[in-house]
Structures are given as structure tokens and as C-alpha cells.
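Here the complex is missing one protein chain, while the rest keep their positions.
Presenting chain A:
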Amino acid sequence: MTDRSATAAQPAPTTRTGGVRLDRVTKRFRSGAIGVDDVSLAVEPGEFVTFLGPSGSGKTTTLNTIAGFAKPSSGRIEIAGADVTALPPSKRNLGVVFQNYALFPHMTVRENIAFGLHGRGLSKAEIGARIEESLAMVRLDGLGDRTPKQISGGQQQRVALARALVYRPPVLLMDEPLGALDKALRDRMQVEISRIHREVGTTFLFVTHDQGEALGLSDRIVLFDRGRVVQVGTPAELYERPASLFAAEFLGESNVFRGELAGPGVLRFGEQTLRFTGDGPGSGSAAVVVRPERLRLVRAADASGGAASGVASGAVESAARGGAESAARGGAGVQNRVEARVVNIAYFGAFRRVTLRYADGSSGLLHDGVDAPAPIALGDAVVVGWDAEHAVVVPAPGPAEQAA
């Protein structure tokens, strides 16, 4: 918060060509609902930045304020160093790719692409050359005379890209551009979009609710929730060091152990003590987050004989004692151990996706690799573990606070 107000007080430094800068942008709808809530953001020239969030989180509205389709209630927007807050969309010199492509149905592919070249002081020959060049860029050579109805969805997507890039705008905005395509095509277009981004060097702002697209494409991800930016970082930063429970649960899968903080690097989870490294909230309710691929099967419990609870309490004791003893016995060297029950196993080829239920009733996931120590079966009581450095702690409001 202090950083943000300091930025607002000083005159904003001018951005280099191609950058985008949002300064405390808020969009209040006529209904009174807040679409975008005090968002400040600086996108570097040439960067590929993804706006990620669930629907209604404000990511598209933010994009619309940049494009000029929505007028911010307050705040300032700069594109390539110029204040564009009051400019209409037609004067912002942006490329926009729409979710449903919005190709002009009565024009051919070539005419669609040519539309944005009008009135830019280009000669007929230059216009023709640019069109062919951009058709080649999106690998649609020879389809220039078709109409949008005569080409496939993936090809329409490419035309939309070519149309938005042909006049070489400093910034390209894309609003869920892959949403209408099937899975295989979506994967292919992701690769294509990455390639085109490398080739043209334009700043790309990409809106999606698909975490796979965000992780695979972006230099940086801006995570939105309820109109606010909740975290900005590289895909690895967001995935490995989520700053909130929302970030941890929205991006990727996770095991969440809710409890109370009991000193630096220690969280009490029921009867157990879980250790983590790195910064976290000082006290109060919190949760330790562990990714499924960081979780290891320490010991498959004896399936034969004895009450499951007896096995479980033994595991808890050993886990509570922690440290050297268990490391010596299991040889796994993990610092944290928790007992769980296997409630589902799904085969994924490279690994098995094991759904677990923990003592507090929460469920979690484990990726059981090919080198698993012992076979496990549905209903087994098991002990899973992880290293402190692979756990992240995030603030987690208790049930009462959550309801409020």
C-alpha cells in the first residue's frame, strides 16, 4: 500500500515506447458494482503479460479500459508513454484480438486485414506488401480471398491476429482469444502466439481464465480477484510462492493445511507441527500449501490388520517427533509428515494422481511417480511428507472470518 501511494504522489516516470502503465485505475459500473478496484500496473515494452483470474474478477474490464471500450471512473492510463485516458479506442493505436474474433463477415480475409491500414499514409504497394507479409506471419498464405465463413475457427483466429498486428501497433490486447477453440487447436495456437510474440516484439496483454495458458505463455502473470490485483509475478513465482490462499488454489493444485502459527516457521496443524521456510504472516490463522509434485509418499501403511486409527496415531507420533528419527527410518529425509487416507487413484501415464483425505477432512493431491516406494491402493492409510523448503505459508482466515 505504501509503495502504491508513493507512486501516485510522484509524477509517473515516462514509459518507453510500447509499455503500458495503469495508475490507480478504478471502474465503477452504473449499477454501483465495482469492476476494477484501484489497479496500478506497469507493463514493460515487449513483455508478454497475462491477466489471469476467475470470471468477474475484473481482468476483461481492465483490458477494456486499456482498449478504450470502457472509461475508467478514476485513474490514468498510459500507452507508449502517452496519456490515453481520454482518447477514444480509434485513436489509441492498439491491436485488439477479440474472443469471438469479430472478423468483418462481408469482407474477405485480405480486406479484413487491410481495414486497419487505411489512413496511415501507406502507398497501395506498401499496403499490399504488408498484407502478404502478415498472411505469411500467421501462415495463411493463399487464403486471402476467402471470407471468414469459408475458413475454420483456428484460421479465423489467425486472421484476427494478422488484422490486429498488420499496422504494427506497440501493444496487442487479446481477450480470451483461445476460448472458442478445441483443446488440440488451443495448444497449437499457444505455440503460434509465442512464436509471433518473439517475432514482432510487440507488447502482448493477454486475458485468460485458463491457468495453463497463463503459465505457458507469459513473462509475467497479473492475478485478479474481485476487481483487484492480488499478485504479480513470473509464472514460476506465482506457482511456487503464492502470496495468498486464493493464488495457491486458483493457480495449480495444492494441498492446504490450515492451522495456527506457533512461532517463526512453525504452524500447528491439529496435533502436529509443520515447518516451513521463508516469510509468512507472523501470527494467527494460516495455511501451509504444498504442491502435489512436492508431496512424497513416505510410508504406505499396513493394509493388514489393526484399526486404521491405531496406525494413524502412530504416524502422528512419529511425525510430531519429526526430524532425525523418521529420516533415519524412512530414508526419505522429509521434515514434515502427515497421515492421510487414499480416496481416489487416477492413472496418468507418467504418474498416478492420488487424491488424499487428511485428518481435518480437507482433501489433497499427490503425484505418485514411477519410483514410488510401495504400491498403494484405494482406502489405504498412508503417510505423506515434504521438505520445509517446498512449503509456502499463506494467511488463511478461519471459518468465522471467511464467512464475513
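We take it that contacts are C-beta pairs under 8 Å (C-beta built on N, C-alpha and C of every residue); 3 or more make two chains touch, one makes a residue touch a chain; residues count from 1.
The criterion applied here is as follows: contacts and distances are computed from a predicted model.
Peer 1: Out of "Putative solute:sodium symporter small subunit", "DNA-directed RNA polymerase sigma-70 factor", "Acetyl-CoA C-acetyltransferase" or "ABC transporter permease", which one is the UniProt protein name for the chain not included here?
Peer 2: The chain we cannot see is recorded in UniProt as "ABC transporter permease".
Peer 1: Can you say which of A:G19, A:G46 or A:G95 touches the chain missing from this structure?
Peer 2: Of the candidates A:G19, A:G46 or A:G95, A:G95 is in touch with the missing chain.
Peer 1: Looking at the full complex, which residue from A:H106, A:R139, A:R188 or A:R226 touches the chain that isn't shown here?
Peer 2: A:H106
Peer 1: Determine and list the chain A residues touching the chain excluded from the picture.
Peer 2: Residues of chain A in touch with the missing chain: 67-69, 88-96, 98-100, 102-106, 115-116, 118-120, 150, 163-164, 167.
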